[in-house]
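Missing here is one protein chain; the remaining ones are kept as they sit in the complex.
Let's turn to chain A:
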Amino acid sequence: MSLPALYLEEIDALSRKISQAQPIDILQFCANHFHGRLEAERNQHLASQSSTSLSSMVNPFAMASDTFPGTFGGFGGGPFDGSRDAIREEEEELHSPTAPTFKPQFSMGGMGGRPGSSGSGRRTHSPSGGGGGGPRRPMHVAGSPFLSPSGGSHLGPPSAGQDFPSNYNRNRRTSVSAESLVPTTSDDEWSPPIHPKTSDQMNRLRAAVSNNFLFAHLDEEQDSQVLHALVEKPIPNKGMRVITQGDVGDYFYVVEKGDFDIYVNSAGRMMPGPDGMGKRVTSIGPGGSFGELALMYNAPRAATVISTSSDNILWALDRVTFRRILMENTFKRRRMYEAFLEEIPLLSSLITSERSKIADALDTETFEAGAIIIREGDPGDRFYFIEQGVAEVHKSSQPGGYVRTLNKGDYFGELALLNDAPRAATIVAKSKVKVAYLGKAGFQRLLGPVADIMRRNDPRLGEGVDPLAGPGGFDGSIDVMQGPFGMGRPVEV
């Protein structure tokens, strides 16, 4: 395939400039160069049209100078200067030929169709093009088409426009949405599909998804349900298309066996004809995966994937199943947290919305058997629930150390919410233990000081009953011994 003459010309010019300038950051240099070129060319083009259109134009963006009195601390200079800005706006029109405007004669594409869906207007400023170009920090592009129209009265420094990222796509954005899902209320209404796998297969699958951030934060149960839900999909032949760029996507795939090529057509979808798939950008073998965006919502596929060997095997997972597994688990866990919280006498006066706020902010941590969760004498700043597993309470003052055993739903360290006294006991994981926890600072930010909450409306406080000696809690008594509250009796503070 021969390259277009115009392209060769451009590349030659660039090569000459590079050998002259010997830049350190080659990529940045190229980006700047092409931006300059683009701007020059568009300006030329516009200049040939502008004499007529500009004069007939009414500037629709004039600022109102008679409004919006200066109640603001004078930042950034004076009030809005309508007339001056109006003139600048029109100049800006000329210097910013690639910016979307409202005047059709200036529109460089992307308008007039469905916003955001037309390929032509998008990514005009993307220096790399192509998928996977990845994030870049804002660049300092000389001669960027986004030079600020501003003078001294604007927000930024005089050269504010210079740090505008040239690879940001400025088009209108459309919203996205998954199917609306509501958690089932009774436990047995929905159970996730299970497609049997060998433990080898499970391990391979786990490894394949482990570095994918959509899976990274799943807990053990979600993780295993998700892996079990993956369904085998044989691709028997070479040259079979698994997904097609531009089509809507519902599945995520992991490669078990075989090889696949990934193609991207810069038009945004596969086109008819022999080169319709576009450019081959990469290939994927066993352990690789693709199509993850489909697990979030229904969006057009960003690439075409085609098999390059025979006898391939994929594992597939659909969005609704994935999202339902996550939701049902989270939902159950949240209700469990709220139930746990209800058991804590210290927090008995919380109303439902407050409990759900706390449940919302709880974090989890897992300890292996034998690990120390909190240590006697250490400063305490979190309270904990046991979500899974068994732990033991030990105290140095106790002969033999052992005090008692804690199970799912038991909590400890809640007095850390009240005071900064050191931990009065050590808690050791006896099995693998999963705890949910919240720090004192977080609690106070959400609901204010615990002392205030206790004082609120607990009638028992007035009757000399110890609210910390409730059924589920144990270490009230332990922590409290050292706290400023006497024998566990909260004091009006």
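Observations on the structure shown:
Methods note: a contact is a pair of C-beta atoms (placed from the backbone, for glycine too) under 8 Å apart; a residue touches a chain by one contact, two chains touch by 3 or more; residues count from 1.
Quick note on the criterion: contacts and distances are computed from a predicted model.
For the chain that is left out, the UniProt protein name among "DNA-directed RNA polymerases I, II, and III subunit RPABC1", "Ubiquitin-conjugating enzyme E2 J1", "RING protein" or "cAMP-dependent protein kinase" is "cAMP-dependent protein kinase". Considering the full assembly, A:R170 is the residue among A:K17, A:R37 or A:R170 that touches the omitted chain.
Taking the complete complex into account, A:H217 is the one of A:R16, A:H217 or A:K279 that touches the chain left out.
Between the chain not shown and the residues A:H195, A:R241, A:R269 or A:K357, the one that touches is A:K357. Only one of A:R37, A:H195, A:R334 or A:R375 touches the absent chain when the whole complex is considered: A:R334. In the full complex, chain A makes contact with the omitted chain through residues 58-64, 66-69, 71-73, 75-76, 80, 89, 92, 99-102, 104, 111-115, 123, 126, 128, 131-135, 137-138, 146, 148-150, 153-157, 160-161, 163-165, 167-170, 172-183, 213-214, 217, 292-293, 296-299, 302, 323, 326-327, 330-331, 334, 352-353, 356-357, 360-361, 438-439, 441-448.
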